[in-house]
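All protein chains but one are shown at their positions in the complex.
Let's look at chain A:
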Amino acid sequence: MRKSLEKYYRIDKLPHIWCPGCGHGIITGAVVRAIDNLKLDKDKICIVSGIGCSSRAPGYLNFNTLHTTHGRALAFATGIKLARPDLKVIVLTGDGDCTAIGGNHFIHACRRNIDITTVVFNNSIYGMTSGQYSPMTPLGAYATTAPYGNIDRNFDLCKLAQASGATYVARGTVYHVPQLIKIIEKALQHKGFSVVETLSICPTYFGRKNKLGSPVKMMEMLRDNSITVKAAEKMPREEMVNKIVIGEFFEENAPEYTEEYMKIIQRAQGEE
């Protein structure tokens, strides 16, 4: 780690709980680098998470950090942001945390377009509870609760976010780190609800259950299967199967929730 980045970490809380080869540390590092590149005021940043391996990330980060209940990070974050719109609120969440138990909060946070950046650590599995399928587990994949293969169709999180009203939507992976940092920077600078889905790897459960080999092999799969949004536009449908489309999907300027609420306050006070 670069010396200049140490101030963002709670070094005394290391080593972290993640398994060797886990992708979550890479995403955490990318978030820190994006914050550093943007020179954001450290004291004005608030990082909120739910429950899961991914949601343990804030504990290692030296900001106002809040490790909430499973799936509810966005609800807590909404309270913080509305109470203190001057704070930069970042949510770190897992695919299960965000799209299963927290799915309702996710679509409503998108819809409100509240100025929160959500980074989803998508390892396609429930890591913390040791490998059950999540709403992001691909069709046919194996999990401890899908011993015969998964018949649940998975979400396309970016489409879900966009359809729900998020105003910045992008996808990255733990293989494409420089690009991931750039995307997170853009998400942090965006006014409104921004979503960065990041494909992570869980060698311990998803990897093992699906016989994907070493963490290195899993990283190579991310490398080999990823194509950019631009390339995907030109690609025939049949070739798109099993491809991971990465890059920016959507960006729009729309009224931001806490700013709209300030107008409500002005209106209410003007009436008196």
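One rule holds for everything that comes next: a residue touches a chain if its C-beta (ideal position, glycine included) is under 8 Å from a C-beta of that chain, and two chains touch if they have at least 3 such contacts; residues count from 1.
The definition used in the following text is that contacts and distances are computed from a predicted model.
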item: Options "Alkylhydroperoxidase/carboxymuconolactone decarboxylase family protein", "histidine kinase", "Ribose ABC transporter permease" or "2-oxoglutarate ferredoxin oxidoreductase subunit alpha": UniProt name of the undisplayed chain; value: "2-oxoglutarate ferredoxin oxidoreductase subunit alpha"
item: Residue, one of A:16, A:108 or A:243, that touches the chain absent here; value: A:108
item: Where the unshown chain meets chain A, residue by residue; value: 10, 13, 42-44, 46, 48, 58-59, 62-69, 72, 74-84, 86-87, 104-105, 108, 261, 264-265, 267-269, 271-272
